[in-house]
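Excerpt of the complex: some chains, original placement.
Letters are used for the chains, namely A and B, taken in the order the chains are written, and counting of residues starts over at 1 for each.
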Amino acid sequence: MRADDTLLARARERLFTAVLSDTLDGMGHRDQAFRPGIRPLDEDLVLFGRARTGLYAEVYSVEPGENPYALEIALIDDLAPGEVPVLACQGSPRIAPWGELLTTASVARGGAGCVTDGLVRDIRQIRAMKFPVFHGGIGPLDSKGRGKVIAIDVPVLCGGVHVRSGDLVFGDGDGIVVVPVEIERRCLELALEKVEGEDRTREELQAGHKLADVFARHGIL
Amino acid sequence: MRADDTLLARARERLFTAVLSDTLDGMGHRDQAFRPGIRPLDEDLVLFGRARTGLYAEVYSVEPGENPYALEIALIDDLAPGEVPVLACQGSPRIAPWGELLTTASVARGGAGCVTDGLVRDIRQIRAMKFPVFHGGIGPLDSKGRGKVIAIDVPVLCGGVHVRSGDLVFGDGDGIVVVPVEIERRCLELALEKVEGEDRTREELQAGHKLADVFARHGIL
């Protein structure tokens, strides 16, 4: 069940990927964190938004009369504020689906960031725009003739996680976690509770208490 | 055909790897960008120079009386201003062909940077010298008894790209692109033209135009 705006606002302010990942683990959803090779361009930015998926395929040519960017353009032009393109490239090291111009277009539509297991380029300009991008590598290659979007808003596997349009995507310096929309409200509520327990644990450890004792009291590590 | 000094100077000032990569794609040279695992030590430095290739082999011993650095020393001592050693190590994770002392010697000769798919060490000192190094990883291992240069100024494959001494090497935060010397002038001219088209595209996107419309007008993404 979707969270309401108040809960989303508190989640955005107080949560982070580690506590979300622990909470999802506790709810039995143990495959929601992207693999560690997917990194933020800027480790200080937080990504928080709803996924819009794009599925890439590797190609080796552009056919006559074809616009190889057609579906990618359609996805970006259709972005609503707070949405996040999740571009699944099967971890290809030769497709760079994201760059400065798509960032510029997304900012204009209120897009909340971008996630891809492919490459990103124009990193200096994107960083200057403070737009959160999580990527599988950095490289100057355009996708034209190398890859193209074959479907949008379909289920994808990206960075090892199944993502559907509408799922909540949360990213920070520790990585990316996807919260399935069906369990979103419960997950955010539980995570907010866990944050408080961690605060107490931290204080006791700082005071020099043994880990064994603190863990026995709070069950948090 | 080689570019003249004026064109080279404008290229150095205005170009970047992404636009060069797109231009080379358009000219049918689609394998000119290094694989994404080759990264700059300092993402803010630009590398621009002519390749001088060195081909490394893995070895497991130093034979009696052998100077294992002989050819590497010869290459560095022979550097002309603006040249860039391109040291191909087949992506070995156990050869660090580059470090502070070679950087110091190269700076003294006017070398423009270094590219290797092997490792680099002494990263703090190299960064302090503002010498652009692109590498396949960071590690403290000396190459002695692990790898040695077996030929210089021969064709090599480095980071997935075929490079010959004399080719133009361009590197920035997005990676490395190699411009074959035969098509250098035409490539730089076309890339400079493309930069202007991108400026117009960016402005229209910032003004909120739809990607589909902007792409239809300028054909640039």
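Keep this in mind: a contact is a pair of C-beta atoms (placed from the backbone, for glycine too) under 8 Å apart; a residue touches a chain by one contact, two chains touch by 3 or more.
If you're wondering where the values come from, they're calculated on a predicted model, not measured in any experiment.
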Total copies in the full complex, given that 2 are placed here: 6
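In this text, only the chains that are shown with their structure count from here on.
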Superposing rotation of chain A relative to chain B, computed on C-alpha atoms, to nearest 5°: 120
Chain centre separation (chain A, chain B; CA means) in Å: 31
Footprint of chain A on chain B - complex, ascending: 16-18, 20-22, 25, 30, 33-37, 39, 43-44, 172-175, 177, 198, 201-202, 205-208, 210-212, 214-215, 220-221
Of chain A, residues touching chain B in the complex: 67, 69, 72-74, 76-77, 93, 99-102, 104-105, 108, 119, 121-124, 136-142, 144-145
